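Read through the structure below, which is laid out as structure tokens, and then see the notes.
Here is chain A:
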Amino acid sequence: MEPVLSIRNLAISLPPGADRDYAVQNVEFDLNAGEILCVVGESGSGKSMTANALMGLLPDQVAVAQGSAIFEGRDLLALPDTERRKLRGDRIGMIFQEPMTALNPLMRIGDQITEVFEAHNRHTPTERREKALALIQEVGLPDPEKIIRAYPFQLSGGQRQRAMIAMALALDPAILIADEPTTALDVTTQAQILDLIKTIQQRHGMAVMFITHDFGVVAEIADRVIVMRYGDIVEQGSADDVLTTPQHAYTQALLAAIPTDSVPTPVPVTSAPVLEVRDLRKTFVTSGGMFKPKRSVTAIDGVSFTIARGEVLGIVGESGSGKSTVGRAIVRLVEADSGEVILDGQDMNSLTAAELRSARRRVQMIFQDPYASLNPRKKILHALSEGPIVQGVPKAQAYARARELLEIVELDAGAADRYPHEFSGGQRQRIGIARALAMDPDLIIADEAVSALDVSIQAQVLDLLRDLQKRLNLSLMFITHDMRVAAQLCDRVAVMQHGKLVEIGPVSEVFLTPKADYTRSLLAAVPGTDW
Partner candidate 1 sequence: MRNLVTASLLTVAMGLPAAAQDSGGRLDIVLQPEPPSLMLGMVQNAPTQLVAGDIFESLLRYDTDLNPQPSLAKSWEISEDALTYTFKLHEDVKWHDGEPFTSADVVFAVDKLLRETNPRLRVSLEHVESITAPDDHTVVFQLKNPFGPFIGVFEAGTMPILPKHIYEGTDYLNNPANNTPIGTGPYKFNEWEKGNYIHLVKNEDYYLDDQPYLDEVYYRIIPDAASRAVAFENGEVDVLPGGSVENWDVKRLVEMDGVCSTGKGWEYFAPHAMAWMNNREGPTADKNFRKAVMYAMDREFVRDVIWNGFGKVATSPVSSKTNFYTDDTIMYDHNAEKAEEMLAASGYDGEEVRILPLPYGETWQRWAEAMKQNLDEVGINSTVVATDVAGWNQKQSDWDFDIAFTYLYQYGDPALGVSRSYLSSNIEKGSPWNNVAGYVNEEVDAMFDEAAVAATPEARQELYTKIQQQLVDDVPVAWLLEIEFPTIYRCEVKDLVTTAIGVNDGLRDAWIEQ
Partner candidate 2 sequence: MMDFLKRFSRNRGAVIGALILITVILLAVFAPLIYPDSPWKMVQRPFLPPFSTEGFPLGTDTLGRDVAAGLVHGARVSLIVGLVSTLVALLIGVPLGAFAGFYGGLIDDGAMRFTEFFQTIPNFALAIVLVAILEPTLPTITLAIAIVSWPPVARLVRAEVLSLRKREFVDAARLAGLSNSRILFGHVLPNAMSPIIVMASLMVATAILLESSLSFLGLGDPNIMSWGYMIGAARTVIRSAWWLSFIPGVAILLTVLALNLIGEGLNDALNPRLARKGR
């Protein structure tokens, strides 16, 4: 097969002071006409840098050090800026990860599409509009006449990504570069967008360079795969080969780190419930002014469930399903409108502020963002001991316990005297776990605790959590959007949609014989389920 794009010996240099000299080195691959090539790697592997280099969109201080990229007989990397500009949007299109920020918030969607034609001097204004409408139609957006006049903020995330695709498609490019285009989307939306990209690729016969960190997505969409690590290509081959018989150890490790779909055998819940939630409700009302209408969103709509001592309950759902709000309502970071949260027979919702302060110890949380969950100005020791000290534990004892806990979460006890910024994301998440344990809680709520981590790190933290849960007989409420993760860790799973609990039951039942339609569609949307 004839390659549309051949990259040879590509190296991209980083500015002095970066953690390494080159973002990528010795990169060589071909992109063939009509294929989808997935470039996979964890953060910092250089996969996005490569794509940006091809587009000529590298940040100021980063430059191509050597190499060539032959496209339509010319070396992209050697072209003058004006020539490359003419290629962008015309022969090579690109879509990005964050549909929320990749569109100009102040411009109508229609204008953002038609300006592609304008930039390349194609068509008359009327024709441009016609073409834009057709493109909107093609990417499956409803009511093109309305969309063309809409501003980005009036569209959902999935719709915006479709609009982005419409822009990239406008001039029927030979190559589409997609940089993690579905990472920020919910799983069902992701499935639809993947579908759309595939359909369009086939219809237009484009070559697609698809950058992702998710092997599930790879399995879903890729014809060929390149695996990158620290700026090197470690493995490339057909999708089937790489996924089923990975050659390189790193690929093997990555694939092994992916939570499998093998559902654990259900452990029957026997012990008494540590937490009982009864008919919990919460509606957020944005306070209108004198002339502003009030807006209300029902986040929790009559949710009831229990968690037994030593049990792991997963709460899964898409963004906006209310799963995080349930977690925060239980610890009263959000005040519920009504309902009971009974912890060992005591209703948390009826406590006064003072009573609450001492009762809070009993439920702790592990947070999502490892960079925001630790106070950057306090040493780790402080983070781990402040809570116990406030609760009356003597200082010396709290400090000793803090160091001990650091070892429990497999960090060095010396870490106590360092500041958060000295740690990696995975290490910070371990500290977050230690902090929760420090309070000796009855229940730990982990809110998307591994979502922000790379796959391999994610696996390590999950291992740690599972291990601790077993060892310490922790009760855990595990909130996640990732069905695979939930399947791996939880005893029971609750599925939420629009603030309601649509299904709850042992993992095997929910995943293998789902009762609710919504659960089924969620499961169907998980990428790479067939593989």
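Convention: a residue touches a chain if its C-beta (ideal position, glycine included) is under 8 Å from a C-beta of that chain, and two chains touch if they have at least 3 such contacts; residues count from 1.
Selection criteria: all candidates are chains of the complex that A comes from, given by their letters.
All of these numbers come straight from a predicted model, not from anything done at the bench.
Touching chain A in this complex, out of the candidates 1 or 2, is candidate 2. The touching residues of chain A, counted against candidate 2 in their complex, run 60-61, 328, 331, 333, 357-358, 360-361, 363-365, 367-369, 372-378, 383, 386-387, 390-391, 432, 435, 439.
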